[in-house]
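Read the structure below first, then the notes.
Every protein chain of the complex appears in place save one, which is left out.
Read from first to last, the chains carry the letters A and B; within each, the first residue is number 1.
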Amino acid sequence: MTAIDCPGLAAPTRPRRTPRQRRDTRAAYAFVAPFLFLLLLFQYIPLAMMAKNAFMDYSLLNPDAAKFVGLLNFEDMLVFDDARESLAATFLFAFGVVAIVIPLGFVLALFLNSKLPARGIVRTIIMLPVVTSAVVVATMWNFLLDPSNGLVNGAVTAVGLPRQPFLTSPDQALVMIAVMTAWQQVGFAAILFLGGLQGVPKELAEAARIDGATAGQVLWNITIPLLSRTTLFVVVIMTVFSLQAFAPAFLMTDGGPQDSTNLIVYHIYKTAFVMQNAGYASALSVVLLVIVLGISLLQMWLLRARWNY
Amino acid sequence: MARFRKPVLLALVLALILLCFFAPFLWIVSNSFKPQLGIFSDVTPISWRTFLPMDPVWENYRSLFARTNILQALLNTAIVAAGQVALTLLLCAMAAYALTRIRFRGSQAVFVVILLTFLLPVEALLVPLYQVVSGLGLSNTLTGIMIPWIASPFGLFLLKQAFEELPRDLEDAARIDGAGHLRIFVSVILPNVKVPLLTLGLVTFLFSWNSFLWPLVIAQSPEVQVIQVAIAQQGSPTQLPNWGETFAGATVATLPLIVLFLLLQKYFTQGMAMSGIKG
Partner (left out) sequence: MKPVLFATLIGGTALAALPALAQDAACEGEPVTLRILRTPGNYPYPAPMEAWQKDHPCVSFEINEVPFAQLADTISVQASSDNPPDILVYDGPNTQSYAKAGILLPLTGYLPEGWDDEILPATKAEHSYDGEVYSPGIEQTTVAMYYNKALTGAAGITPPQTLDEAWTWPEALEAFKACQQGEPGAPEVWGLGPTRFGNGQPGLVYQDLIYQRSAGDPDADPESSAWKTFWAMAPDGSTAEGYLDTPEAIEALDFYRSLFNEEGVAPKAGIPNAFFDGKACFYIDTPAAGSALLKDPVIEWGITPIPYFKTPVVHTGSTTFGVASRSRHPEIAVQFAVDMAWGEYAYMNVSQRGNLPTLASLFERFPVYQDYPMKVFVDQLEAWGQPRPPSPHFAQYDRIVTDALRSVAFGGDPEEAMADAEREVARALRR
């Protein structure tokens, strides 16, 4: 904890500092100290605890009785199916969300970037789910997807199709929560794409049109390639966001049926707080952390390397 | 012909968008005004009756406020959100000031320390954070709900960017007058970054109002419960469920944000777009 109190001590002192510089340094540390203190307390210390606890066996009921178990928690991830299944479900979920959000978000952004009427109202309406909480969205969709009384099955039967089990089917539940999450996030993606579209120089498209290119060719050969940076960005955001989803599993499916929607954050929550196996939950958290950091670093590396226009 | 088809197509697309994104909201609100029995009997077959309460009743809202802790939860959420916004703005602005307007030894190191946390997925820290915060005796307190998020790396970067765009000469005059850093910060810098502050404030408010997992874990006591947790737990195991109340609760929990969003849409959208940086 001592490092928090005077981080300035770490720097070697040199004789050539004026009183003004010393005063500035003191002021600067006074300005960042509260921020840094909270950052250390609520990010670095938990991080260190998590790293340590991943090698312990303990429960939150009695954390003082923790015992060191070496790599057991990580071995368990290989021996038992839960971690593999949970990560697979989470990635599948993220993939589903991205696969829906990217094309739809892009099309909506094209619309918002056009001169067509009613842009303002569409922009507002697609942002409504974005500002609505995951809890309300999940509650809403719970009712929409209810197998016997839900609005969606009401619509399905109205057009003469058989009722669908949705959340109670191991084949449909994950798809449905991915659709729901995509529904919630597509407005966000559209706004991000719109930012990218507005950055595309108009002259390029105009020049191409003068050369006889159709609107479709301009879209395919100019706009989309130029937006690859934005697209990658949106893909990463949506992926990272989806990897951390919790409310759908907690409120809609309890991770089921047959663990098909056992998203990793929900699995961590359940392991720590219901199963009282906080050591294993910490090990799972480490894995999640490594995956998310890996994706973010990959994004940084990709964005640095190419597509500098 | 094409000239005629286009508006029709456009109208169809718009209707579809409206149906997909707006109808569920309409359904929730309308259900909150229906008596228990009507809610589900109006679903099949689908008709306009599904989306409009024929004989609107206030019963669900009345019992929601009379029987549950929803009012307390709304108040708690407002306090937490207000506190979180105020403290986030203060701490982030102070830190951004130091990092952009003062040249000091170790600023690089400080920056790296903050940068490293930028990519941390907060959900992964759930368990140890729970131990730290309850170890501080802050479980089941409103402070405990907000305090881990006040030092927001996203907020710092957003403001840092804004601060960097301000010209140097802005504070030079004040400095020549002998103003100290505190005075420059308060009376020269802050008045020039009102829009970024508003944007960050709105995003923080949204984040705080909608947060669920952390309050669920750290603050369960009815006196400190926030709105999202209260909504999520309306189907309590000791009571027969009242789904009309659930819809009313969802409406009440969402309405303040929607109103705020409609009023300040531009800043919201800007802030959301920037929050994408963090993901």
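Methods note: a residue touches a chain if its C-beta (ideal position, glycine included) is under 8 Å from a C-beta of that chain, and two chains touch if they have at least 3 such contacts.
All of these numbers come straight from a predicted model, not from anything done at the bench.
Of A:Gln198, A:Thr214 or A:Gln258, it is A:Gln258 that touches the chain left out of the display.
The residue touching the chain not shown here, chosen from A:Ala30, A:Ala48, A:Ile121 or A:Met275, is A:Met275.
Hidden from this view is one chain, which touches chain B at 36-37, 39-40, 134-141, 143, 216-217, 220-225, 233, 235-238, 240-243. Considering the complete assembly, chain A touches the hidden chain via residues 1, 57, 59-64, 66, 76, 80, 146-149, 163, 165, 167-170, 254-259, 270, 273-277.
Note that in this section only the chains that are shown with their structure count from here on.
Our note on geometry: chain A versus chain B, Cα centroid distance of 16 Å, whole angstroms.
Against chain B, in their complex, chain A makes its touches with residues 7-8, 10-11, 21, 24-25, 27-29, 31-32, 34-39, 41-47, 49-50, 53, 60, 63, 111, 116-118, 122-136, 139-141, 143-144, 149-151, 153-155, 157-158, 183, 187-188, 191-192, 195, 233-234, 236-237, 240-241, 243-244, 246-247, 250-251, 265, 268-269, 272-273, 278, 281-282, 285-286, 288-289, 292-293, 296-297.
Across the complex, chain B meets chain A through its residues 10, 13-14, 17-18, 20-22, 24-25, 27-28, 31, 40, 43-46, 50, 91-92, 94-95, 97-99, 102-107, 109-110, 113-114, 117, 119-133, 147-151, 153, 156, 180-182, 185, 206, 209-210, 212-213, 216-217, 228, 231-232, 243, 246, 250, 253-254, 257-258, 261-262, 265, 268-269, 272-273, 276, 279.
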